[in-house]
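Have a look at the structure that comes next, please.
Of the protein chains in this complex, all but one are displayed in their positions.
To keep things simple, chains are lettered A, B and C as they appear, and every chain counts its residues starting from 1.
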Amino acid sequence: MKKNLRVLAVLAAIAAVQSAHAQDAAAEGIAKYREMLQDGNPAELFEMKGEELWKQKRGPKNVSLEKCDLGKGPGVVKGAFVELPRFFADTGRVQDLESRLMTCMETLQGIDVKKEVNTRNFGKGETANIVALSTWIGAQSMGMRFNLSQSHQAERDMYEVGKRLFFMRGGPHDFACATCHGEDGKRIRLQDLPNLTKNPGDGVGFAAWPAYRVSNGQMWSMQHRLNDCYRQQRFPEPKFASDVTIALGVYMGVNAKGAESIVPSIKR
Amino acid sequence: MLKKTVIALAIPAAAVLLGACTSSPSSADYDKMTAEVVKASFQDRGIAKLDRLEQDMANKECAAASVAGKPIEEKVAKAIEETEMKTIKWPSDGKFLGDWKEGEKIAQSGRGLTWSDDVKTVNGGNCYNCHQISKEEISFGTIGPSLYNYGKLRGVSNPSSPESKAIVEYTWGKMWNARAYNACSQMPRVGHKGILNEQELKHVMALLLDPNSPVNK
Amino acid sequence: MADPMRIRAAEAGGVTTVRVLMSHPMESGLRKDAAGNTIPAQYITDVVATHNGKPVLQATWSGAVSQNPFLSFKFKGAAKGDKVVVKWTDNKGESRTDEAAVS
Partner (left out) sequence: MHISSTRRTVLKSTGAMATLLSLGIVTAEQAHAAGRAGFDAKTLDEALKALGGTPATNAQVTIVSPDIAENGAVVPVGAVSKLPNTTEIYLLVEKNPTPLAAGFVIPAGTEPDVQTRLKMGQSTNVLAVVKADGKLYSASKETKVTLGGCGG
């Protein structure tokens, strides 16, 4: 069932790619390549690790994360991913999946995550654990559609801040998120660029991360994806789970309303 | 009365305070909130320092227009273009074209100026990321227009002839500072921001305008 | 210690398709790090799959197999519930064995 949904979403994404560049043999060849990669996505290795981390007793308090409230009540995982980021009353903040996991690891397990998370090495320690957890939690909402809340004022505020960040031009190249992701049907080199100012379609853009990157064999959560976007934008670095990253998540997530999640996906 | 405690977190605090007196914050309130979020969120890394977040008039006005979902005001656009036009430096020796083979290498490279580069990294032009250029390279972007046959289509058979002067100068100026011609152009201000130096720009000029370049075959 | 493999074995019409994902860097020994030093080779050299103790596939690999390797193959004669065991060994002598039931 889960597998079928994944395949359907991928086929839809490939069909979209093919119609956009029907006459472009190269693009078709690449769509075929991506289709071939779907069977055997190493993201599943991270999913396994994430599930284990969720259930395992860890930290100074020696408890699991099974009581963690991801927004749908303590321990409810299914469907949580497609509603994040959202406002959490206990922290008084809008939080994305990764920052919420940090809260749970701190409060439930007593792990000093703030000291542990490090954008300089997403593949090590607690940062890698958060990536694996995000992969598994994301996968539990596979085939579900994004539906972020905008009912709390703080959520609406974060959307407006995110929108401003999306269009903010700076750095030596004057790039903004919008430079690459503000219009339909554009490519950078051969990569199709989703238009993130609206719902770019099922399984693309916000609905495709966490993803396994074949170019470097790493599993990337949205925090890592945004971090590398800013690197390529030639900006300074956004801190892990900082409000810039969360506001952009709200902006993209709200815009993606109705898009089907194919997480965990596989990417170039 | 109880003293009100202001929560240290920028966003919920703003929401609470603003929510108390007005139904929803104004666009200017959000601009301010965004500035605070930016200040709290970014950090220096490698050669990418916080000063890169400072916005000049051109970036500020163009971003504001995008947020509002409207084209930039004509008056503002003119002012930007005039300011940017003054930044263009013309070749010191009067020669506009270098070696197209070198130009192709620069056009291919997307390196330089990220926090994972260092000061010694030779910057690329990032050209193929957005433009089709030579026919041979099938991996090209479409954010900018195709530049295939750039010189040929514009009738440049001899770049140093008087007939070609206008287009040669325009091409140089456009690469030095694209926003002198189009206030909110997405193209980096390649010369003005020091992404490529004069010699490197000459090589890219040759790639586009030399009749022997594969671009014009 | 190496992370577990992900093994799926599905029987249909007498043929069992086995799909395996292995957690491994597959470092070829040909790459250099940022400082220009060669990254030492570490890759899986041997993979053996068995069904009821009988070998159903043996693979010999070089460092040209991609990171976090994927392997898929088909064999006859397994019933649902049977165990498929996969073991890999790398050039440094590290190894890992996991199993899955045929579904």
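Following the convention adopted for this analysis, a residue touches a chain if its C-beta (ideal position, glycine included) is under 8 Å from a C-beta of that chain, and two chains touch if they have at least 3 such contacts.
Nothing here was measured: the structure is a model prediction, and the numbers come from that model.
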**Touching residues (missing chain, whole complex) on subunit C** = 1-2, 4-8, 15, 28, 30, 45-48, 50, 53-67, 69-77, 87-89, 93, 95-101, 103
**Request:** Quickly run down the residues of subunit A that touch the omitted chain.
**Result:** 26, 29-30, 32-34, 36-37, 39-40, 47-48, 51, 188-191, 214-217, 232, 268
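The working rule: only the chains that are shown with their structure count from here on.
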**Request:** May I ask you to sort the chain touch graph into line, ring, star, complete or other?
**Result:** line
**Request:** Please work out the Cα centroid separation of subunit A and subunit B, and write it as a whole number of Å.
**Result:** 27
**Whole-Å gap between the CA centroids of subunit B and subunit C** = 47
**Asked** For subunit C, what residues touch not just one other chain but two or more?
**Response** none
**Message:** Considering only the defined contacts, which subunit B positions touch subunit A in the complex?
**Reply:** 7, 9-12, 14-15, 18-19, 24-25, 30-31, 33-34, 37-38, 40-45, 48-50, 52-55, 58-59, 62-63, 66-67, 113-116, 126, 128-130, 138-143, 179, 186, 188-189, 193-195
**Item:** Residue ranges of subunit A in contact with subunit B within the complex
**Value:** 26, 92-94, 152-154, 156-158, 160-161, 163-165, 167-176, 178-180, 182, 185-190, 193, 231-232, 234-239, 242-245, 247
**Asked** Tell me, which parts of subunit A touch subunit C in their complex?
**Response** 39-42, 44-45, 48-49, 212, 214, 217
